[in-house]
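Every protein chain except one is present and positioned as in the full complex.
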Amino acid sequence: MDLFLDALVWLLSPEQYTGEGSLPQRTLEHLSYTASATVLAALFALPIGYFIGHTGKGGTWIVAMTGAARALPSFGLILLLVLLLGVSQRVTASLIALVLLGIPPLMAGAYSGMQQIPRSTIDAARAQGMTEWQIVWRVEVPVSLPLVLGGLRGAVLQIVATATLVAYVGLGGLGYDIIQGIPLRRFDQTIGTALVIVVVALALDAMLALATRVATPRGVRQGRLDDVRARESGSRSAPVATVASSPEKEITQQRKNT
Amino acid sequence: MDWLANNWALVGALSLDHARISVIPIVVGFLISLPLGWLAQRFPVTRGFVLGGVGVLYTIPSLALFMLLPPLLGISVLSELNVIIALTVYAVAIMVRTVADAFASIEPSALRSATAVGYAEWGRFFAVELPLAGPVLLAGLRVVAVSTVSMVTVGALVGIQSLGYLFTDGFQRRIVPEVMTGVVMTFLVALVFDAVLVVLGRIIMPWSLVGHTPQRGGA
Partner (left out) sequence: MIQFSSVRKEYRTGTVAVEDFSMTAPTGSITVLVGSSGCGKTTLLRMVNRMVDPTAGEVLIDGTSVAERDPVELRRSIGYVMQSGGLLPHKTVAENIQTVAKLRGVPRARRDARTFELMDTVGLESGLARRYPSELSGGQQQRVGVARALAVDPNILLMDEPFGAVDPLVRRDLQQELLELQRTLAKTVLFVTHDIDEAFLLGDYVAILEVGARVVQHGTPADILATPANDFVEAFIGADRGARALRIVEHSGHKIVVDGSHRVAGRLSED
């Protein structure tokens, strides 16, 4: 337990907050890696996910890709890319690795978000006289939002975690003090930094969870568009448009069916 | 690929170590998450607490966990035990949610008819609930297995022998084939674990091959 006290002492000492390699600086670096990778991943993954979800083709491909991406060790990917592109390009290389990491959850989120919208809702919208674009923007995007944000949350989680490793190739970020501190046996440093990482990761996740709740359109959050017959007779409702919990779950469901 | 030709033995040994280290978190994680997840779904009061707690654990980056577990548990940082326990925590974090969902997704009518036929609590669990939840459990287990195998590589930073060693060693010595081999082998080991689970699933649950098990909600 006194190791934790040492860590706290380390955390509270002013030198962590001044000069080169200070905690605030590392935190900022870490957040900027996370933000840029997430944005780039989203720019690529969301349109593709939406497209595949809207047309309904290529869904199994997304499921397979998500599974394959999970099997790829991101740490190795970072190192490999840095070696291949050259150490001078390590920022780009690391960013590529992080972006690749974030693409599957975002794509899965967009895809499953679109998929879980009942076909009859889309059909009705089309029959009312909405153009295809209007259907996408006025119906599919809003109703798929909870799952898309779930995908975003998953992507950020992965990226934040993996960004701790880029310090190994000479970049900054919160992983720096840990990776440097292990061989030096500076456990106050490693534990202190680990605590900071935990706080940052949890804070980001909590913010995204809140954002998901806030951004979910009201009628969708209310719950389920029940099977009307089931509602009348009071039996179990069959969810038609549900507030889905996470893209992971949707993907797992798909996995089970393959 | 001279490097590979010259280092087959090393790669083989590391792969075996890697597989060995991966197995425990998967198995133990599964065994721990079964009762936890079942509890969360059976007693909705506990659900928020359990899933919330597990969610927090899942959010913690592995490197941080490798640093925080040793002082908490009194073990060495640079040890396999550290990595194994950390990965077990992750396995549980992933799996508990899946388990809760798996049990929650069983048609209540199937359970009711099982009781009506005469199954008692435990009997019903093993004879009806578990098998019906099987496919979803398996899907979750596959995710856990693959993630675990992949994450073992980060253990290289705390000095354990696994395919991750090929990453750090190859990077230090600037040997691209070594790092590449590490990545590919890790990927392959993960695929093997996945395939084994699929086969096991088919053997244990032959009914899951024919059509869909009765699940609540649209699939």
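Going in written order, the chains are labelled A and B, and every chain counts its residues from 1.
The working rule: a residue touches a chain if its C-beta (ideal position, glycine included) is under 8 Å from a C-beta of that chain, and two chains touch if they have at least 3 such contacts.
Everything numeric here is computed off the predicted structure, so don't read it as measured data.
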**Request:** For the chain that's been dropped from view, list the shown partners it touches.
**Result:** A
**Request:** May I ask which residue of A:Leu83, A:Ala97, A:Val143 or A:Leu208 touches the chain that does not appear here?
**Result:** A:Val143
**Prompt:** Of A:Thr27, A:Thr121 or A:Gln180, which one is in contact with the hidden chain?
**Reply:** A:Thr121
**Request:** Check the options A:Gly86, A:Gly170, A:Pro183 or A:Pro217 and report the residue that touches the missing chain.
**Result:** A:Pro217
**Item:** Residues in chain A touching the chain absent from view
**Value:** 120-121, 123-131, 134, 139, 142-143, 217-220, 222-229, 231-233, 240-241
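Criterion: only the chains that are shown with their structure count from here on.
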**chain B residues touching chain A - in the complex, by the definition given at the top** = 55-56, 58-65, 67-68, 71, 77-78, 97-98, 101, 108, 135-136, 138-140, 142-143, 146-147, 149-151, 153-154, 156-158, 163-164, 166-168, 170-171, 174, 176, 179-180, 182-183, 186-187, 190-191, 194, 212, 216-219
**Prompt:** Which positions of chain A touch chain B when the two form their complex?
**Reply:** 1, 3-4, 67-68, 70-77, 79-80, 82-84, 118, 157, 160-162, 164-165, 168-169, 175, 178-179, 182, 187, 190-191, 193-195, 197-198, 201-202, 205, 236, 238-240, 242, 245, 248-249, 252-253, 255-257
